[in-house]
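Take a look at this one; I'll ask things after.
Here we show just some of the chains, and they stay where they sit in the whole.
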Amino acid sequence: MTIKRKAKKHSKKAGLPPGTLVHIGEKKTEKVRITLIDYTEQDFQERTVDNIEECFPFKETPSITWINIDGLHQIETIEKIGRHFELHPLILEDILNTGQRPKHEDYEKYLFTVLKMLSYRDENQCIQSEQVSLILGKNVVISFQEAVGDVFEQIRDRIRHAKGRIRKMSADYLAYALIDAIVDNYFVILERLGEQVEFIEEELITKPTEKTLQQIHGIKQELLFLRKSVWPLRELTSNLEKTESPLIMDATKPYLRDVYDHTIQIIDTVESFRDMVSGMLDIYLSSISNRMNAVMKVLTIIATIFIPLTFIAGIYGMNFKGMPELEWKWGYPIVLIVMAVVGITMLIYFKRKKWL
Amino acid sequence: MTIKRKAKKHSKKAGLPPGTLVHIGEKKTEKVRITLIDYTEQDFQERTVDNIEECFPFKETPSITWINIDGLHQIETIEKIGRHFELHPLILEDILNTGQRPKHEDYEKYLFTVLKMLSYRDENQCIQSEQVSLILGKNVVISFQEAVGDVFEQIRDRIRHAKGRIRKMSADYLAYALIDAIVDNYFVILERLGEQVEFIEEELITKPTEKTLQQIHGIKQELLFLRKSVWPLRELTSNLEKTESPLIMDATKPYLRDVYDHTIQIIDTVESFRDMVSGMLDIYLSSISNRMNAVMKVLTIIATIFIPLTFIAGIYGMNFKGMPELEWKWGYPIVLIVMAVVGITMLIYFKRKKWL
């Protein structure tokens, strides 16, 4: 599992006037897809529109309208939305700058929220991060995504088939539902990470290799990345819950508190994973030391037993004239016995030292 | 002592509408057990009911009613309670989701508290974690547990036999008593951990082995787990104490402050255990280094003494023609003496270096 980091060059914008609309992110060539869902408790319609202008009449209707834009590379579309819904130029800039930090801002007439939607792609085993911006106005929610494909399918289903309370609630509940879907998806990522952590932990105890170290390092980087996405989320959801904007109904507040609780839980889990991983590094390092120790012991035992013996053999390999032992009848067996005694003494010594 | 981690798949719920009741936790097949205790200062009745509806008439009576549900897998029972006591759907969701973080919430008409009940099972030497949810309404306390078996037996006894002040106090005191029983049980766990820490510490000084490292690692994980349960408890009890809900009488407040003090004490102990364990790791690592050092010294002493001596023997093992020493009468003894001198000199050198 790796993180697909996108090269986000914030520096491209350095020096440009604020509010200049420049799309910072992967350039795409596919067409921007705009989908419109409009519903009341009774009615429901859903369609893909070619032109953003088709959505504008819905602004005035009392029904709840959800405009979803997949793709940020058609700046004129974003500009048109901005003009029609009277959005502050800085908001448009933030929507386009996909290196944005998750945040929540209250512009009185509408609320603006930026989040990171993480998703796990099985095909290339990586965490995909995508920026989602939400505008919550009166009876309208506009969501901006970097590309087609999201975690909102079940929400669409709930709207289509009037499942749960979503059709009975106001626009803020829809915004909540979108945020909740994004946050819930973090748990999926966390479970994958949890499995990885357990896998590495097991490997660490059975057969730690140099690859294990790289895996530990890899998971550490992923946790760092997750943490950077998750901590601002806490502030965001906390602000949302405490907001006094009339756009947020009282009935929605407990739901927002629930999302807040979830982010706390995610942070808790990320932090305890971090603790576990750093514990694993300690284990790894000391298991290296332990193995080194084992290697050293073998070397020492062999060397310290045989070096003195070889010395004794060396002595009787000397060519001196007057070496009486060499002439003795039992000289050779005696030397062999002496060697055996020396060797066994050493073995006993090592046994006592608990090196064997 | 190990932690029995239950696979809690929060991700199962990702995308479902909020308030959807799905039981997240170990699936059980046994019947849900519902017990009802109803008491005033004078009267008392206790019974196991088959059907949750039997409890509902007690809602209106001025007597204090404690409904305890053991088992969360019959969703319809939870739903009925929710409808009858007008609980928010998110509360029902939280009760069923056993991966919940301990928390306290004020819904005006009732207070909602989620806790982790830890208990030490002697049979398999593990810490068992179970989620307990409490609803405190007017004259009524409803408690939800994951399974039969809890730490409340003494409270039931106190109610049965009118021990202490419990029968004279209101429902909030009962809720306090339940929370207090759970928190008090943490001390039992801490004492077991304390014994383990002391045991490992002793082992570390007398004979550290590779198993010691694994034990240190194990206890570290357990402390991590405890910590994750205990820190939110602090916030929970602090909120409880500071609450201005009319459901909490002034007379109960000092008791809640007492629980708060206990959680602080638990946190203190967990944190100092953590400090101790991390100190133990340092000791372990440096004792490995020390032993390595000892091994190296022996190797060095043996090798540095015998390698030069073997070299001398090697010289006189050469087959050159003109080696006058070989012909000397005292050649052999002289060489032996020279070797002894070299060896002893080295020993003295090592003695001085304090390697012996």
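Going in written order, the chains are labelled A and B, and every chain counts its residues from 1.
The working rule: a contact is a pair of C-beta atoms (placed from the backbone, for glycine too) under 8 Å apart; a residue touches a chain by one contact, two chains touch by 3 or more.
The model shown is predicted, which means the values in this text are computed figures rather than measured ones.
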{"item": "Total identical subunits in the assembly as filed, 2 in place", "value": "5"}
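Note that only the chains that are shown with their structure count from here on.
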{"item": "Interchain centroid distance [CA atoms averaged], subunit A/subunit B, Å", "value": "26"}
{"item": "Residues of subunit A that touch subunit B when the two form their complex", "value": "151, 153-155, 158, 163-166, 177, 180-181, 184-185, 187-188, 191, 205, 254-255, 257-258, 261, 264-265, 268, 272, 275-276, 279, 282-283, 286-287, 289-290, 292-293, 296-297, 299-300, 303-304, 307-308, 310-311, 314-315, 317-323, 355"}
{"item": "Touch list for subunit B against partner subunit A, complex", "value": "9-11, 13-20, 88, 90, 93-94, 99, 101, 103, 105, 107, 210, 213-214, 217, 220-221, 224, 228, 281, 284-285, 288-289, 291-292, 295-296, 298-299, 302-303, 306-307, 309-310, 313-314, 316-319, 323, 325-332, 335-336"}
